[in-house]
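Part of the complex only, each chain left as placed.
Per-chain numbering from 1; labels A and B assigned in written order.
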Amino acid sequence: MEFVIRTANPRAHVINLVADAPRCNPTASSYLLASLCKFFPVDSVFLCVVDPGVGGARLPIVLKADGRWFVGPNNSLLNTVACHAMVAEWWIIEWRPKDLSASFHGRDLFAPIAAQIDHGGNLSGLKSWCGPNLSAWHGDIDEIIYVDHYGNLMTGRRFICEYDGKKLFIDKHSIPQSNTFGAVPVGQPLWYKDSIGLIEIAVNQNRADEYLGVEIGDHLRFQ
Amino acid sequence: MEFVIRTANPRAHVINLVADAPRCNPTASSYLLASLCKFFPVDSVFLCVVDPGVGGARLPIVLKADGRWFVGPNNSLLNTVACHAMVAEWWIIEWRPKDLSASFHGRDLFAPIAAQIDHGGNLSGLKSWCGPNLSAWHGDIDEIIYVDHYGNLMTGRRFICEYDGKKLFIDKHSIPQSNTFGAVPVGQPLWYKDSIGLIEIAVNQNRADEYLGVEIGDHLRFQ
């Protein structure tokens, strides 16, 4: 179930990513979140719920990264955002509501805290925290992290110039770079720098997920 | 097609449940509606359309139940709300728009009435009614009433303490109670009191509908 809180603050966006992000996969989701959040203004508040361990031992946390706020579980979902940020501050959510369901912390715990932060950065109920150990976390991964509405495949690798002209290999497929879908024949695959800065794989007027037979978590490499 | 009317009244929510509710199944939908509406404030207005008989003989009606308003067809969709309420009042919609399509009363008939009620409880075009005969209607049913985005299975049975520790049986499966998904092994089923107070069945990090091979309308029992 999806819900969005709208606020009167025109610079604040409390957004729940639960509906769109890879299900039960906070790691893949963390790369998607880190790429999408950069389009939102400073002081935006993100309510982030990809939480297969809801009600279990993972901590409920808050991250402030380069001026944007993130509220969610400490299960790696916020790691990539922190990894890409110049400045990151962390808090643990100590507050608990009177009626906390075991299965819907997005509604009962994270949403009220997100709304509270949206009201002038109110931090009551939060305790300052050193954050998770990110020494082994990768800012980019060579994996499929998201399959969109059209079957296009986002990867966890941000485009930089050194990939220009290289071939992308996934499973047994070799895929050429192309700036536009239309520059390859209908039904043929291409890779490109997508609209949020990631390396993405598509098939001109077809579904890349079905054409390539790949899914979230599958590995790729460049040559 | 889905549509939502937003109003200037911050305490009023005119909500169309057509997109999310079980298709062509007003009975199952009635249990979902009755559980969800309790989270909305008094004076909320619900525009309810699960209406396989649109354009046929069923009456267009309005229900006021414990202060919340419901506009929709008299095809059992509003029965459970009324059954759970302390106070229920009913009206028949006598008004007809100049252009009434035969296939979309949600837009042409129910939405204008819902918007009108939202403007200060205006009841013009409505005639007081005794309501449907609910003497044989059940406040709870031991059936699957909804399959969510993740494949979790909502039932039409509200949780009460007497179910604590019991096993739930559906088809050939025996399912243990668990407060959290993570307390059962990955891939195994559980039942729990869900976030809207119903008994719900899930599989840890998998789809319960596919794992159990069950669907809306299937029966369950406790032991």
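Here is the rule we go by: contacts are C-beta pairs under 8 Å (C-beta built on N, C-alpha and C of every residue); 3 or more make two chains touch, one makes a residue touch a chain.
Predicted model only: the values in this text are computed from it and were never measured.
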Total identical subunits in the assembly as filed, 2 in place: 3
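Methods note: only the chains that are shown with their structure count from here on.
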Length of the line joining the C-alpha centres of subunit A and subunit B, rounded to whole Å: 32
Of subunit A, residues touching subunit B in the complex: 1-2, 19, 23-24, 52-56, 101-104, 107-108
Sites on subunit B touched by subunit A in the complex: 148-150, 179-183, 192-195, 200, 204-205
